[in-house]
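Please read through the structure below; I'll follow up with questions.
One protein chain is absent from this view; the other protein chains keep their places.
For clarity, chains are labelled A, B and C in written order, and residue numbers in each chain start from 1.
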Amino acid sequence: MSERNIRIGSIDRQAVEDQDVEIVERKGIGHPDSICDGIAESVAGALAREYLDRVGEVLHFNTDETQLVAGEAAPAFGGGEVIDPIYLLIVGRATKHYEGRTIPAETIALRAAREYLESEIPQLTVGEDIVVDVKLGEGSGDLQEVFDEDDEAAGSVGVPMANDTSFGVGHAPLTETEQIVIETERRLNGDYAASNPELGPDVKIMGKREGEKIDVTVAAAMVDEHIADLDAYIDAVESVREFVADVARDHTAREVDVHVNTADDYEEGSIYLTVTGTSAEQGDDGSVGRGNRANGLITPNRSMSMEATSGKNPVNHIGKIYNLLSTEIAEEVVAEVDGIRDLRVRLLSQIGRPIDQPHVADVQVVTDDGIAVSDVEQEVRPIVDRELGDVTEITRRVIDGDLSTF
Amino acid sequence: MSERNIRIGSIDRQAVEDQDVEIVERKGIGHPDSICDGIAESVAGALAREYLDRVGEVLHFNTDETQLVAGEAAPAFGGGEVIDPIYLLIVGRATKHYEGRTIPAETIALRAAREYLESEIPQLTVGEDIVVDVKLGEGSGDLQEVFDEDDEAAGSVGVPMANDTSFGVGHAPLTETEQIVIETERRLNGDYAASNPELGPDVKIMGKREGEKIDVTVAAAMVDEHIADLDAYIDAVESVREFVADVARDHTAREVDVHVNTADDYEEGSIYLTVTGTSAEQGDDGSVGRGNRANGLITPNRSMSMEATSGKNPVNHIGKIYNLLSTEIAEEVVAEVDGIRDLRVRLLSQIGRPIDQPHVADVQVVTDDGIAVSDVEQEVRPIVDRELGDVTEITRRVIDGDLSTF
Amino acid sequence: MSERNIRIGSIDRQAVEDQDVEIVERKGIGHPDSICDGIAESVAGALAREYLDRVGEVLHFNTDETQLVAGEAAPAFGGGEVIDPIYLLIVGRATKHYEGRTIPAETIALRAAREYLESEIPQLTVGEDIVVDVKLGEGSGDLQEVFDEDDEAAGSVGVPMANDTSFGVGHAPLTETEQIVIETERRLNGDYAASNPELGPDVKIMGKREGEKIDVTVAAAMVDEHIADLDAYIDAVESVREFVADVARDHTAREVDVHVNTADDYEEGSIYLTVTGTSAEQGDDGSVGRGNRANGLITPNRSMSMEATSGKNPVNHIGKIYNLLSTEIAEEVVAEVDGIRDLRVRLLSQIGRPIDQPHVADVQVVTDDGIAVSDVEQEVRPIVDRELGDVTEITRRVIDGDLSTF
Partner (left out) sequence: MSERNIRIGSIDRQAVEDQDVEIVERKGIGHPDSICDGIAESVAGALAREYLDRVGEVLHFNTDETQLVAGEAAPAFGGGEVIDPIYLLIVGRATKHYEGRTIPAETIALRAAREYLESEIPQLTVGEDIVVDVKLGEGSGDLQEVFDEDDEAAGSVGVPMANDTSFGVGHAPLTETEQIVIETERRLNGDYAASNPELGPDVKIMGKREGEKIDVTVAAAMVDEHIADLDAYIDAVESVREFVADVARDHTAREVDVHVNTADDYEEGSIYLTVTGTSAEQGDDGSVGRGNRANGLITPNRSMSMEATSGKNPVNHIGKIYNLLSTEIAEEVVAEVDGIRDLRVRLLSQIGRPIDQPHVADVQVVTDDGIAVSDVEQEVRPIVDRELGDVTEITRRVIDGDLSTF
């Protein structure tokens, strides 16, 4: 048996699913804050992969500070135009010189940002609708060598030491409202947008549950090129509403009301029409860590970490790793163990100890009626222990871009 | 009696003071994130005051996106120098043209930032150690007229409508650990720094309580000009330690351990020495809303709002107002009502209703032993009602710079 | 006969062809200064065309201040990489609002810059090897309406008034050395580069004639991707040398020596190898108006205007128009009139008069032996007069991109 400090107990609150009021939010990938998260994280992934390719280990970097300055646009039915470009500044630190080799960190960052934007916000012409600039300082020398692929391959430890006291928190399972919010955004930006090009990627989903009634409020940026006139706009809004109502019905038997673009005022001609599908084109600034938490949601009913996860170094940034890992642990436990209604995992690091040995792994559960914490404890503990042991797998998946951070 | 929707009930968890483990953090005013918060908020205050002076009402603006790009420095005993300047970009929206008048929003912002920096981080020579740049877009026209001083003075309503669904949360009283953390920072940056110029404003305080044992960890940037050699540095660290231990003893009878600059390694000459008293000079970027919450603390044991409070428009940004107001309410209730061990106030806005009429004001308490929620309810309700009625007082105090937002 | 003030006289110096020493220089299109000239001028053309398309007239603008900040690169045989991107800032003024319409001047500028770079410096990946940023202020309102296409089409005057006292100077014919220098650059960047991809667009040609001996010195940036090793580099240099020697022999019977990349030091491995074909990738900054004059050359033996021609408004910037027009006049006269060995045309504007009525058009000639100025005067005058009458044709050709400005 491991010697990891794993505590399992009951949580001192009701399951969120059973609370009277629940609020959940998700900013879609085209939201200005999410654009920043997405670019920061894709820059981080690109840097990590380049470091591995070039020197066989991930060198010191941290790119968690992308800032977006909104532009100005003149949308019009059938297609308007961006008037003043968006300005986006990638900020951070990266190792540029290592053992006589030079790593083009800024060029790598610019490329990653461009590829990300072209893939996720295709209506936005990079270099025309948006100027992408970069300021990456040099990483300090003594922090550089942090992750050696070969060591790990060779079976040696490969688990870095925690260099900070930090904290991660994860939850499972998602409540119905949470499922609806996250699925709505994913499917709107997935299959729905694929066949409905008028829907831009900047969708913001707010779920509010009061008792047995769920309200889903969607703010959806429509792309003017694909909206011929007001009737087409009204149709597009209604189509989104129906789609979201269908998504919601897959996840709950509760009463669901869906509201789309409620700030519209057709009389005054005030509608949510955009040129590029994102409100960044007109007045909405954004930055990293201001939107979704590591699990993709903003959940005031649950403990959340303030930590910006996106853009951080996935090898040694303990806050990033523990936020992702605690979520993984929570999901694994719930998937494998019956009888758990709500579960919170908190990981607290200790400076100087390997990160697979947290100061404490605190697992708190609400069990189903008739089940005691002690009934599940024996099942839960080895899962937590196993997942902690696999901590570097989190790093690996982040580097490969397989794990979302926002 | 008011018709405000005020709910009072018991909180479904233990008082934080009674929980096993508690973590609290505060980033001091010289921390890169706090510098951004402070500048964003001082720019917002300056804009609001100028709008009132020039046109008699606060026009639309939002300056909650300051970004700091760290510099590079070469500290040295007796005085080193900044090698590459810090770059700070003030980002946001502001009304620049209104009824034929032009308001120099960018110039106002630059002046406010400079004055703030000169006052709070005096070691930092503005325009030499730090470049301050600004990109303020034009506020959209239909959002402009928001707050009319004369209306209010004339006794008319003056309470703006909520234009967003947003959420604020406040807590009281502070736990011992919270008190220690917040007081430590304030007094280090107050009377201590006044007589000990070697202490820079970038102090970061972490409080961790496990049961009856509190650990206070301080990272304190020392100013090289006032540190002659390693011995002086060691003395300075020890002096901080003793001062903090004294502060802590004023707030608790629990066992307290104070740790200062624990990452130092005297053998390797690795110490926390700076030229300007802030880690922004060397590799630590910062941005708004990434640090302290509106009550000045980061408290993972409590619900927190993700909302960045600093830099937002204090007249109509409902998230900012409700975060500040809920904290005010909590503090007032605890000050006036006996028998409350822990209290959380949550305010949820409703689009289109006056902001003094929240969708719900949710007040949840942990009462002292032997006291029921129903015992305090009658006392609590009118206080909440009165504070809600005074909501514009929050706006007024923010504009006057009398209410801290971080 | 016209009443234009045309003076024809003899020039008070020898023909440049007959002077003892002659120095001529041309910076190729890939030189950092020329990149700025080219972008400034392509932005100006794009703005002018868009204004004509959108409002039927060219509105006020001036984009003659592009600034390039060099990057850092690591060239290597077979292909290196750009380490730190080039930063290019397009600076100027443009009308963004006109009669209720909004013109996206910054977006137009960015697009023009990108298209120009992709066409002329194709090795440079825009948005990765080079960041293009833009700061265009608003043109002042009273200067806006300047050029109306319909007026002119309708046969009305259409000739703007001079709004400045300015000066243009042109020369013809080119001396042999001048012909060699300009042709060398054009052909190297034309047919030679088309079949020799190892030659980058940053070629700088210096011609020096002492009596009957011409030295042509070429600095030619080689593109590393197409240079396998030092031998290949040496071959590439020799190939350029032979090509240039052939070009030179087409233009002179004088003795010609060609020198290519004379600063190379093969022993020390110091050669002119680049990743992108321009020295802007490594340490060479650039800006508008610092390189070639309007006729494509730098000619210390001749009067030159300090005026930056590229990027200026071709409708009403009198300096731009007169530099281009005086060159046109000089070339036309020499093409149509025999017996002229050297000719200088100077045009001086007068504020408030139509630009086809200069304060003075000063034509100074060196005639061939046996020919007097009075012999050619009668032929020259009507050509000058005709060309002045066609001044708006210069504007038209600049807008259409048919007239080079550097």
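In the analysis below, a residue touches a chain if its C-beta (ideal position, glycine included) is under 8 Å from a C-beta of that chain, and two chains touch if they have at least 3 such contacts.
The shown structure was predicted, so the numbers you read here are calculated from the model rather than taken from an experiment.
The shown chains contacted by the absent chain are B, C, with contact judged over the whole complex.
Only one of B:Asp18, B:Glu81 or B:Asp191 touches the chain withheld from this view, namely B:Glu81. When the whole complex is considered, the residue among C:Tyr116, C:Phe167 or C:Phe406 that touches the unshown chain is C:Phe167. Within the whole complex, the absent chain has one touching residue among C:Tyr87, C:Tyr116, C:Tyr192 or C:Phe243, and that is C:Tyr87. Mapped onto subunit C, contacts with the missing chain fall at residues 12-14, 19, 21, 23, 62, 64-65, 67, 69-72, 84, 87, 89, 91-93, 135, 137-140, 142, 165, 167, 169, 206, 208, 217, 262-263, 270, 282-283, 285-291, 293, 298, 300-301, 303-306, 308, 346, 348, 351, 360, 362. Looking at subunit B, the residues touching the absent chain are 74, 81-85, 87, 96, 102, 104, 106-107, 110-111, 114, 126-129, 131-134.
We take it that only the chains that are shown with their structure count from here on.
Chains making contact with subunit A as well as with subunit C: none in this assembly.
Comparing the centres of all chains, each the average of its CA atoms, the largest separation from subunit B belongs to C. Subunit B and subunit C have centres, each the mean of its CA atoms, that are 56 Å apart.
Of all residues in subunit C, none touches 2 or more other chains.
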